[in-house]
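With one protein chain withheld, the remaining protein chains of the complex are depicted in position.
In this document, chain identifiers A and B correspond to the written order of the chains, with residue numbering beginning at 1 in each.
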Amino acid sequence: MRSIVYYLREFFRPEWVRKFFFAKTAPLVAPSYFKDYPSLTGKECTQCLTCMMICPAPGAIAVLHKKGGWEPEIYPGHCIRCGLCVEACPEGVLSSGRILDVTSRDRTAFSSWYRLQVDDTLCMRCGNCCVSCPVNREVDPQLAGTGTSASDEVIMRIEGGRVTILHEEKCTGCKTCENNCPNRAIRVARMVEGIQGEEEAEA
Amino acid sequence: MKKTVDVSIPLGPVHPCWKEPVRIKCETAGERVLRTEVELGYMKKGIERIMRGRPWQEVMFLAERVCGICSVIHNMVFIEAMEEISEIAVPPRAAYLRVIVNELDRMASHILANFSYCYTIEHETLAMYLLNTRETVLDNLERLTGSRINTAYMIPGGVRFDLLPEDAAAMLADLSKVEDEMRRYTGMFETGPLIALRSKGIGVMDREEAIRAHTVGPTARASGVVCDLRLRHPTYRELGFTQVTRTEGDNFARIMVRFQEVFQSIDLIRKCIETLPDGPIRGGGLCRAGETSYAGEAPRGELTYSIKTDEYGRVVDIAIRTPSIMNIEACAHSMIRDVTSIADVTSTFISSDPCIACNER
Partner (left out) sequence: MSILQEIKNAVRSRSIHVAYVDVGSCNGCDIEVLACLAPRYDIEQYGIYVHNNPREADVLLVIGSVTPQWVDKLRDIWEKIPEPKAAVAIGNCPISGCVYARRGTLTTPPVENYIPIAAQVPGCPPRPTEILSAILSVAPLIYKDYEEKHR
């Protein structure tokens, strides 16, 4: 009998009732150092596309032309919150967690560049890559059709029936050539190196 | 004489005890299990196929997502294999930071394995205690790397973030808290009479069987087999690593090995933080062409990456050998055979810490 009274008294204590019906753990907030989805810092994007090129997840980031200029946009269903785009961006357009503070303190960065590789056994010499390349189009607006060009400043052109790569260093890594190649003969290789401080990579 | 009807009892793929889909078919006579067969293939995503023709910065994330529980070691083994191919030297501070992150991940993985064992034998109190301790470990992982599970911490030639002195102090404080809690829970597990009834002498695998089945990791170490690749890792050797072995080879021993390895990990991290050398955390370096096979000690055992790269550092061919596959086979053929009740099948299977996502990729 006494135990029943004890339990009843236990159960009808106001604080117990309140706890039973209303008690919740405090809203747990993500700590400040959590790498959340990258947010814009307001700095100007130069459309170098480094963030898009280093992104390991397909379709997670795109640099779009908005009213005020270029602006990267993150797609939450695709982004894996790795923070590589934040670290790789040379302008500091994106920010996530405390990555920006850490990289500016330790002077860590990624340096990336692109290498073009044409597989001659697969290449059909159609010239699609040379025509579609946006850098080529800017350098030599007359470049069309077969992909031959009189300008020496283009990234690649058809010379003597095969694709010759002239200025690899101008490539922005947009992969337009790779997408337009009917045979997957041209491949853009992204070389990325993690660097820190004084010892700047030579390229 | 009453005839016993032989039944084949399937467990899974959706089962309250399994975290991941796997199907076990048990041929039983009464309650006694005569033969078991493990049916895999529910999680085959073709990660190795996706990896081909991709540079390291993409393969690194795919390697991490081979397994979410032990993601750090997949990252570490892949990156160290790439470093071996391209002869990149790692700065000493980065090597120590790698050990810290790896050991934190190992602690989280071992505590999770012990949690699921306690959950399977329906000791929910201890399971919840362990899960809460795991949160503290993950907090430290998050403070250092910025995320809880898939950390993406290591890159060729170094690591991504540095350990600040105040973070190191917070980590040491948290570690002593974790150590106190784990001592208490280990005592609870060691002395609990009902736990002993469910785990001691069940699922026994002796040393010969363990060697014959090529078991690795804590499952092998609980049977007295000497196999820990951390003994061969240069940074661990500097830290004076010794391995934990037990000789019983039953469920209890496997769980106790994991408990003891948690303490060992705590000691290793402490030693790392004390002797953390100054200097850069990234050395740079480009990936080159080559071919290698590199192994590291995952929380579940030996993990091997066989990689072939081309001149631009892209992965041409890759083969991953994960530890769980040997442990699951050994579990099916040596441990589960002759257990006396169907309830012990699940707990024995969980005690070998199977990771299906690792296994099938």
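Note that in this section a residue touches a chain if its C-beta (ideal position, glycine included) is under 8 Å from a C-beta of that chain, and two chains touch if they have at least 3 such contacts.
In this text, all values refer to a predicted model and were calculated from it rather than measured experimentally.
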Can you list the shown chains that the omitted chain is in contact with? A, B
Write down which of B:Lys44, B:Lys177, B:Lys200 or B:Arg237 is the residue touching the left-out chain. B:Lys44
Which one touches the absent chain: B:Glu122, B:Glu135 or B:Glu291? B:Glu135
Among A:Pro14, A:Gly42 or A:Gly77, residue touching the chain not depicted: A:Gly77
Name, in rising order, the residues on chain A that touch the hidden chain in the full complex. 23-25, 27-30, 34, 56-59, 76-81
Chain B residues touching the omitted chain (full complex): 13-21, 41-47, 49-50, 52, 58, 61-62, 64-69, 71, 112, 115, 128, 131-132, 134-135, 138, 148-150, 355-357
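As a convention for this text, only the chains that are shown with their structure count from here on.
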Distance between the CA centroids of chain A and chain B (whole Å) is 31
Which positions of chain A touch chain B when the two form their complex? 31, 33-35, 54, 56-57, 80-84, 87, 97-99, 102, 105-106, 108, 115, 117, 187, 189-197, 199, 201
Please give the residue numbers of chain B that touch chain A in the complex, ascending. 53, 55-58, 60-62, 139, 142-143, 146-147, 150, 152, 155-158, 160-162, 280-287, 312-314
